[in-house]
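Missing here: one protein chain of the complex. Every other protein chain is in place.
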Amino acid sequence: MSIALEWKKTKRTGFFLTFVAGGLLAGAVPILNMMVREKCYVGRKEPAVDIILNANWQLMAMLTILLLLVGACMLYHTEYADNAIQRMRTMPKRECGLFYSKCGLLLFMSIFLVFLQALAIYFCMVHWFAYTAEQISVLIYNFSYTFILLLPSVFGFLLIASVCNNMWIPLGIGVVCIFTATMLPTNNRWLSLFPFALPFQTYVGKDWNTIRMDLLAAVVESMLACIAEGIILKGRRALA
Amino acid sequence: MNIIETKNLTKSYGNFTAVSGVNLHIPRGTVYGFLGPNGAGKSTTMKMFLGLTKPTEGTFSIDNKRYPEDRVEILKEVGSFIEAPAFYGNLSGEENLEIIRKILGLPKASVKEALELVGLTEHRKRLAKKYSLGMKQRLGLASALIGRPPILILDEPTNGLDPVGIHEIRTLIRSLPQKFNCTVFVSSHLLSEIELMADNIGILNHGHLIFEGTLPMLKRNASLQGFPTENLEETFLAMIDEDNRQRSGKR
Partner (left out) sequence: MSLKSLIGIEYTKIRRSKIGVILLLATCILWIPSIVNADLNFTMQAEGITPENNFFIQGFMAMSWFMFPATMLVSTVLINQTERKNSGMLKMLSMPISIWRLCLAKYVVLLTLAALQIMMSVGMYYISAAIASQTQEYNLLLSPLFVCKEAALIWLSAIPMLAIFWLLTICIQTPIVPIGLGFASIVPSVLIINTKFWFAYPMAYPFFFITSEYGKLAKNLTTTQAEPIPWIPTAIFITLVCVLLSCIRFGKYERR
């Protein structure tokens, strides 16, 4: 099963529209904030990227992670709503393939979101600050880092969505997970590695060791989600 | 030569046994009618063949392949239609089949062919959720027939169709072994329907296989046991009734 097929299945569900609108909204956050509170930010000593990200990233990350949750729920809702999942299960393919294709599609959408947000930050830098080429590379590093930190959320939300056939249950669990992430103290190193708390981190103002650990945690957590999905599918088949 | 065989196939849910020690023999290139009242275990048996549920005991082989080792290999050869039709409501009939086609790696023309086979060509652009019950049923059938699989497993395929539709689908199923050189395993709770389609019959009641053989054999058996044989529906009812009586006697 391929990403293109998964894309096809989302036709007329508002999936793409939601991601475009959500991405634009998340991108609008720093721009609106700069427009309204220009005086608070312009003229500070820190690099432009640091100022903009520190001022806006929490909200932008929140919107991004909520979009991923809604997207994941929707991808499995189309399977469960009219029992199409049963037809998929009787296809001569591994059921894990369905999960990986959905992960692929959601990852593609996260790249899209990350790109829109990077563009918005770049616009703010150009419009309100004097920036250097070095800062552009920081911006690129930051959003590459962000993308990797989004991986556990993509895999995690899809894992949750694949287990429940009523869409509101994974949605509820997802909301609880995101809420937990917002409640975790940011100064605790281990708690900040909670899968759904990772996307709230920024690259700026961090030492290399911390960054490396965040990236490693993101990859390991994503792999664990994939393994968990495999076990769940096996278990479901065994218990069916 | 049998294409599907089961040995002592059993499925229990807690204390309840849905399918109990069933031994089926489905010859290649025939239509096998699987008959039984509602809740007899027909769908459960079919689900086991498709790997949708695991046998509690016993084994089965499909084209000499075994579950669970050869699950994917089995599914490559099987087109299926189980209980309520399964589809993506937000996609049109054609788009639904397009998805199945791509997964199975079939040529583009197969979608058109499947739509024509079930008479949905006219409605192919309409959203599946807006289909009538009969059209949903036809879409389900098309998704089973697409790519001409060598084995077809159809669970009550005429449910929800009007008399004309029932006749069309029956004729289609009857013609499939010659047309596509395939084996059809079809279930129903109406003997009159199976009579018109099937070469071989298996009758299931309360999870037990109470008869397996050809129609003439069924008639012969029935007359030997003193059941009415003029009307097959009555024969079936009498057999089920007798089986139920024996079962309650045992209890």
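Each chain gets a letter, A and B, in the order it is written, and its residues are counted from 1.
Convention: a contact is a pair of C-beta atoms (placed from the backbone, for glycine too) under 8 Å apart; a residue touches a chain by one contact, two chains touch by 3 or more.
Predicted, not measured: the structure shown is a model, and the values here were computed from it.
Every shown chain touched by the omitted chain in the complete complex is listed here: A.
The residue from A:A4, A:L17 or A:V126 that touches the chain not shown here is A:L17. Only one residue in the set A:V176, A:I227 or A:A240 touches the chain that does not appear here, and it is A:V176. Here the missing chain is touched by one residue of A:M34, A:L67 or A:C124, and it is A:L67. Residue in contact with the omitted chain (choice from A:L25, A:C96 or A:V163): A:L25. Taking the complete complex into account, residues 12-15, 17-18, 21-22, 25, 29, 33, 59, 62-63, 66-67, 69-71, 73-74, 77, 81, 166-169, 171-173, 175-176, 178-180, 182-185 of chain A touch the chain not shown.
The working rule: only the chains that are shown with their structure count from here on.
Chain A and chain B have centres, each the mean of its CA atoms, that are 44 Å apart.
Residue ranges of chain A in contact with chain B, taken from their complex: 1-2, 5, 8-9, 11-13, 78-79, 81-94, 237-240. By the touch criterion given at the top, residues 50-54, 68, 72-76, 78, 80, 82, 84-91, 95-96, 98-100, 102-104, 127-129, 143 of chain B touch chain A in their complex.
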